[in-house]
Each structure stands twice: as structure tokens, then as C-alpha cells.
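For this view, one protein chain was removed and the others were kept in their places.
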Amino acid sequence: MSKRVSKVGWIIMAALLCVSLAILPACGGGGAIPYKNPGVFVQQTIGRIDSLDPCYCYDTASGEQIYYMYEGLLGYNGTSTDTFVGLMATDYYWVNSTSLRFNIRPGVRFSNGDNMTVADVEYSFERAMVEDPDYGPVWMFYFPLLDTYGSRNSTGNITITSAEIDHAVEVVNSTCIEFNFVRPFPATTWYQIVCGSWGSIVDKAYCVAHGDWPGSWGNWTLYNNPAQTNLVLQSRAMGTGPWALDTWTPPGEIKLVKNDYYWNAGVHAVPFDRVLTQFVDSWPSRKLALLAGDCDIAYCPRTNIADLAGVADVNAVSGLPELTIDSFYFNQNITSTTTYAGSKTLDGNGISLDFFSDINVRKGFTYAFDWATYIAQAMQGEATQRGSPFVYGLPYFNPAANMYSKNLTLAKYYLEHSAWGNLTAIGFKFTLIYNTGNLVRKTACEILANNLFAISPNFQVAVLAKDWSSTMSLIRGRTWVMFQIGWLPDYADPDNYAVPYMHSQGTFSGPASFNNATVDALIAEGAISTNTTRRQEIYYALQQAWYDQLPGIILAQPLGRRFFTKYISGFEFNPTTCGQPGNLYYMSKSES
Amino acid sequence: MEDLVRIRDLTVRFHTYEGVVYAIDDLDLDIRQGETLGIVGETGSGKTMTALAILRLIPYPGRIESGSIVFFDKGLRSELELLKLSEDKMRSIRGCKISMVFQEPGSALNPVYTIGDQISEVYLLHQRQELGRQAKRRIDSLLGNGGTLAASIKRPFWRWQSRLYNKIAEGSNPLEPRILSHIPLFRRLLWRLKDEAGLLTVSMLKDVEIPDPDRVAGRYPHELSGGMKQRAVIAMALACSPELLIADEPTTSLDVTIQAQMLELFRRIKADRGASVLFITHNLGVAAEVCDRVAVMYAGRLCEVAGVEEIFLHPMHPYTKALLEAVPMPGKELQTIPGALADAFNPPPGCRFHPRCPSAMPTCQHERPKLKEVAKDHMVACYLY
Partner (left out) sequence: MELRSYIIRRVLLLIPVLIGVTLFIFGITMLFPPAQRATLYVTNMRQLSDLPAIIQKYGLDKPFFVQYGTWLNQVLHGNLGWSRAISMPVAQAIPHLLPATLELAIFAVPLIVLVGIFLGTKAATHKDKPLDHGTRVVAILGWSLPSFWLGLVLMMIFYGYFSGLLPPGRLGVQMDILVDSAAFIRYTHINTIDAILNLNGPVLLDALRHLILPVMTLSVINMAFIMRLMRSSMLESLGKGYILTARAKGLAEKVVVNKHARRNALIPVITVSGYLFAGLASGAVITETIFSFKGIGWWAWQAAVMLDIPSVLAFALFTATLFVVINLLVDILYTRVDPRVRLGGAVQ
């Protein structure tokens, strides 16, 4: 009998367990965050590393690791995006309008103990231009130095000569290197370019020993456009940065170890013996790791920032303006194969393929957007409306630029006076697409759709989710009606925004068929103008042109957040390190 | 003649979701020493349940509700009330003093063990001491002979083994071999028991006239014919020379020629061993061939018990008569019993046969007829007598 009772008891236990399982998630971990892993900086974030080779890497997660392990000639000066400090260079000066010299810092050693010499600097830049992998970042060197966007034409044949590359980067003497530009080029822009991960100085001897381009011109073309499998620095690294590669075990984590030879360690010791970056896909997992002290910083998606609000021992740094902005693009020439434009004619059941080529339609749509709701709902209040893609933090940002605001009366007026007639009477129907899982973009779509419907029930906009790979190819295929996209800069120069957003061949404006000769001319001039006053005029004009021409609806510049444990100090925000912990070298970890 | 088994007032019921099944109702039956008692009846009349009740193996949800089954243990020369024995004690009787042969030789043998393994199991279970003695004797003979180097090296091991098997032979569950038999690898140290059981198995297989018994012992059931399997099952049942062998329709699923051989085997076994046999069959012809006495059952109750000749020549119960009429014979029109077998959930009151009985009287409908001895050794439960 007692046996039977115990079995009944067991079932009750099981039932209780189930109930408690349902209740417990409500109670989060209380208590203080314990101090763990002294001397080790642990970051938990999302994404993945694609390549550790500076001449190949073109994504932020890989670039961040390269920043820890390598240094370029220059670095951004603290929080600034247009002043610089010398890293591998001690100073720099223009010999004439097309020749720039850098004096190389003496006594710098790579993490294997090799001395960093002027030959390594020359090799680093020439190697990048020799290899120039497809779709890589090396165009940023080619454009100012050789006035081309790469070493190959569209059919893949090499169009430059070894002499051109050789001449572009020349050793002057054992302490000085010279860049020779094809024409005068904005100095700040070039300094920003060499601050990028692609400007990292690599160890020539190490590369050559591992089968990389030997630095000679005999058969350099063999090394051009290597497959990722053949990249020598794909999963190796040998730089002069504060940390060196220990192990990279994709997809889980990358471990760095302190560079014992770091040149500045005498002045400022390298703060962490180890730097670990762990790629953890699930937010609850990252959050719990932060609260358990198992990581020092955890990436928190914008939609989840309330989870960490007011948690003791978490140091939430907020209000960090990121150099990125989302915008809606109007597709002014939709491809006829589209399935998102309804009947593809403006008959009340669709839109015509050139629907958005009318400025009044674009204005009407823009007035129908509600930035206040967008910032409150989608961005959790942490964003600022901007009038053009030229965001705060960039040189030549115009704080007084014109901006639109929600005005349904004006929206109705413009839509009633479109080139296609009175749209409230005709009506239209199309589908807005956002990439699956992006709740911020989904909210933006819904705001626009709802407001248009509020103007007239004849304005019917459906909202649909598509996975990322399809959204990308649909943008290219121009089958979208309106698309929403953001941009991470290569370097903090307005030109890097002007081209993709406004040039007729731009990454976004191209597929959207935005085409304005005046704008194109301004962009071309601004890209190479060395006159800062003139550049300011140009970029102010472009900001006004956006307001007038309306290639799209600019949304809001997000204000980022970082969530550290209270044990980390010394964080300094530079807008170019979007989504990253920042410059670890000046940070520290201690229990007090 | 003394009774080997005396069943009194045995009642077995099945408590199912649909209701209570009255499988056996107040059954009185004796099995005498050395006789073959046949139980005859239709399917569902409670023949098999009677047999299982004796072994206390009524399957769930069935239960022996009341009654007594007294078994006279010749070895102990005492009477045992089987229904009151502990489960352990009952297990020592099953397969040893009372064993059973089932209807389907195909399903009665476990397909994943060899014939030899399954028969040896009986010896290892019930005759462990005897096997231990045999094994010790064999080791002692090894210890006796040989002065070779190998033998002298092995001698301490043999001595230990001899002691071990002696402990087993002395019985009463000694500690050392008990521990050994629970540890997977050490279990093998007791292999001699298995060997001895194997030898007994082979001789037993020979006894039930299986050709080439050595090879058959190593075979799996599916490698044997139906007749062979049934012989193996019989060998298993006879392994410990039981005092009562229960055979539940042992020939039903076999070919006619094999049936005849099997009946011949049963007759011989009985003659050789003097065991009592409870032979359950629905085939009157088979009963006539092997039985000394026959008991007729209907719907969980006994109708008539008599000597085999008596019952065939002078059947008294209307059901017995109807059964005999239903035996197909050349030149005779086949008779069937009108009506259907009584509903097990809701049996008719009074005599259970009365709804089908040609000579039913009003009393039969509500009064249960008692079993009476109407002639010498002829009992019948019917108001006609």
C-alpha cells in the first residue's frame, strides 16, 4: 500500500514540477552580478566572422576582430570621426597636392616579435591592391590612387599594371612611405580610409612564409582575386595590435590573447590578457550570461532593451548616435515582372510601374509618414529624425537641414494633385515588403500603410515579410515597390553616403531609378574636392536636394546602447564602431 | 485411489470494464493419482481457466474469488492448499511438481532463445542443487586425475570451483554464488551448472523421441516443425518429472498424423512416469483415446464426470449427449447444439444450459442443479437424475 501511495505522490510531484515550470520564467535572476574571469574581456554578440584577412573582410563582425589584432597608419581620435591619431605612423604631411607621406613609427613589433618596417607598410597596401578580391573593400584604395574601382574590368580581365600599383605606394626611405594620388583627393577622406580594417599593416615575412604574394612583380597576377579558400590570412592573423589571434573556432567564438610586444604597452598597458567574442544567437541566453557575469557585454536587440531596464550592476550606456539610417526608397521604375504592384496599372487595384516618378506622389507619401510614432514604437524612443541620409556625426552635417513631418492634410493635397490625377478618387493598391524578423521595419511599413488608409480607404497597402536573401535579390531585380534599407558606412565621409543614396548608379538610388544630373555632378565634385568650404557647400546642397527631390523617406538615426557589467570602465563612443564594444584598449575591468 | 488434486468451490471471475465475467463458477473436481482426466467442453467453457487456476496463473484482470485447491505433494507426503501458498512457494511448484503444455507450440516457445536454453532454464531453476552436485562430482574427478603442469596450475581454481558448487549443492541459497550470478562477467564462472543442465536437456529431448537431440537443443524454435516444437514443449514440461502434467489442447494445432504420434507419446509418458495428466480438449475422440475419466464443462460449470467408457456409453447430462451427437461420424447426419454458448457477462440463472436444453424443466430456470453421484464414479449435475 505504501508503495502505491508513493507512486501517487510521484505523480503529484510531476504535476507540481510542471506548474512551477510554467511560473518560474516569470522570476528572473535577482541578486548582484558576480565578478568573473579577471583579465578576460568576454563579449557575447550575434552574427559571424567571415574572414580575418584585411583585404577581404568587408563586414563589421570580422572588421571588429581585425581592429583588435591589427593597426593601420592612423586611428580615429577618441570620439571624433574626422580627427586622427598616429598608430603605425608618427606623423604625415603632403609633399604636394597628390603626394602624401607618412613617417613610420619606430620600434613597433608584430605579435610574433618581427619588427614592423616601412617594407611591411608598403607590402600591406600593395598586397591589398594586388589581391583585390571580388566584392571586397580595396576599391577604396583604387579610386583615389588609380582612378578606377578595381584591378579588373567587368569581364574579369586585369586592367592595371604592376607599375601603377608600385608607383601608388612608394618607400621613400627606411622611415617614410609615400602615397601618390592620381589627382588631388580630400585629405580627411583618405585618413578615414586608412583607418579602416582594410588599412591594417600586415607582417610581410609572415605572409610570404605562408604562401602569400612574395612582394615581387614577376607573376603578381596569379595572386589577383584569390578564392576565399586560398586567402593566406583567412583564418590566420599577424598584426601589431594589442591582441593576437589565439584560436578562432567558427561559428562559436574567437579568442584573442595579449600581444606581448605591443608598442605602446610601456605607456598604457594592454588591459586584458584575453579577449573572447562569443557568437550566441539567442537573446535570453546572452542576457542570462550578462546577469551571471559570464560575459562583460551582451548585444541586446533594440526590441529587448526593456529587459535590462533598471537591472542592478548592468551599466547601460545609451544615446549613442550610430552612423546609419533606415529609409524607404521609392522605386520609380518597377520591373514589369513584379508581383507586388497589384494590377500594375493605376486602376484602383494596383499602381503603374512609374507611379513614384511623380514628385507629388512622393511628397504625399512622405507627409503620410509619422516619425513620432516610429521613434516611440519601433525605436523605443531612442532615435532622432533626420532630413537626409547625411546623418549627425559626419563632416558637413547640416543641423538646420529641412525636414518633413507628418501632415495628413498636405499628404492628401499632394495625392489629389498628382500627375496621375486625383488619387483619392482613383485609389491604389500595392505590397510593402520588409525582411523577416525586422520588427523595426515592420512597424515602419505599418505606420505608412495605416496613415495612407486613414487618408482614403482607397489607398490599400499590404505588408509582407520576406527572408533576407529574397529581399536583397528583389531590390536588385527592381521588383519592389518601396523598399526599406539601412547603410553602414565604409568610412565617415559624406561621399560614402551620397553615392549609395543619391547617385544615379548608387547602391540604392540605382535600383530605384533615381536619376538627377545636378545631383550626380555635385557628388562627383564632392568626392574629390580638397576644398573644405566647397565640400560643405556641396553636401549642404545635397541635403537640400534630398528634401526637394525626395528619392525616399528618410526615417531616423538610431541612438545605440551598450550593456556592460558594472566592472567594465573606460568605454568611449566612436560612431564608426557601430554595434561594437568600442576601443577595448582604453577600457578596463576590475571588481571595484 | 488417493486424489492428487482436490478442487472445491472454485470461483474465478474477470473484472473487466465491460462487466464481470463468470469464468468458473463453484467448481468441484478431483484429479486422482496416476490418472488421465480429460476436461471436455466448448471454447469459453472454462477448461483452460481451470488449468490456469491450479497453477495460479489466471491472467489479469481475472481473479480466483473463492474455493480451495488442495495438492498432495508426494515428495513431502503432505497436502498443500495451493491458493494459500506464498508466491515463492507457488513458483517452486510451477514447472516442477505441476507443469503445463500449451495449445500452440509455436507461441509457447520464446523465439529468441534456443530450445536447449529454454529447457535448461527449468533445470537451473528447480534442480539447482542437483546440478551443483553433478558439477562438483565432475570437478572432483578432474582434481583426482592428472599430474600435468597445466592441471597443477589449474588445481587451485578447480578447488575453489568445487567449493563453490558444493555450496550450491548444499542449497539454501548460499551467498557467494548468489553474488556471482548477479555480476554479468562473473556469472560465467557458474557455467558448469549450465553444462549439466544441458546434458539433462539432451537426454530429456531424447526421451520425447526427438531425433538428433544434440543439434535440436541448439536450434531456435522457428527452425523446427510444429510437431518437434510440441515435443520440445512437452520435454520442457516433463523436465522435472512433475506429479501433474496439464496439457491444454496439445494436439489441436497439429497435423492429424502428428496428433496420433503425440497421443501415443502422452500414453507412454503416463505409463513410464506414473504422473497424473489433466488433458484439456474439445475433441471427444481425442478424449476417448487418452483419458481414464472425462469431465464435461459448460459455461464455467461442471456438468458431468465419469469414467471414459461410462460417459461415452451412458451419457446422462443433456449437454454431454448433445456433444456426443455433434461428433461427426460416417453415415450419420451431423447434429448441432441449438442456441449459442451462454453469455459470459450475463449467464442464465439456474442451470446454465437450460436455454438450449431439450428437456429443460421449470426448476432449471432458477435453481442450480448440484453435482450428484448417480452411479458409481459417475457424477452429473442435472435435475433429470
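Each chain carries a letter (A and B) given by its place in the written order, and its residues are counted from 1.
What we mean here is this: a residue touches a chain if its C-beta (ideal position, glycine included) is under 8 Å from a C-beta of that chain, and two chains touch if they have at least 3 such contacts.
Source: prediction; values computed, not measured.
Participant: For the chain left out of this view, which of B:Val21, B:Ile64 or B:Met100 touches it?
Facilitator: Touching the chain that is not displayed is residue B:Met100.
Participant: Given that one chain is not shown, which residue among A:Ile475, A:Ile553 or A:Ile568 touches it?
Facilitator: Once the missing chain is taken into account, the touching residue is A:Ile475.
Participant: Can you work out which residue in A:Gly75, A:Gly196, A:Gly364 or A:Pro500 touches the chain that's missing from view?
Facilitator: A:Pro500
Participant: So one chain is hidden, and I want to know which residue out of A:Pro250, A:Gly319 or A:Gly421 touches that hidden chain in the complete assembly.
Facilitator: A:Pro250
Participant: In the whole complex, not just what's shown, which of A:Thr229, A:Thr409 or A:Ser592 touches the removed chain?
Facilitator: A:Thr229
Participant: Pick out the residues on subunit B that sit against the missing chain.
Facilitator: Listed in rising order, the touching residues are 55, 57, 59-60, 91-96, 99-100, 102-104, 106-113, 121-122, 125-126, 220, 222, 233, 236.
Participant: Could I get the residues of subunit A that touch the absent chain, sorted low to high?
Facilitator: Residues in contact with the chain left out: 4, 7-8, 10-11, 14-15, 18, 21, 24-25, 27-29, 31, 34, 36-37, 40, 42, 48-51, 58-59, 134-135, 137, 154, 156, 227-229, 234-235, 246-247, 249-253, 255, 274, 276, 278, 280-282, 284-285, 288-289, 291-294, 467-470, 472-477, 485-488, 490, 500, 505, 507-508, 510-511.
Going forward, only the chains that are shown with their structure count from here on.
Participant: Take the average of all CA coordinates in subunit A, do the same for subunit B, and state the distance between these two points in whole angstrom.
Facilitator: Distance between chain centres: 86 Å.
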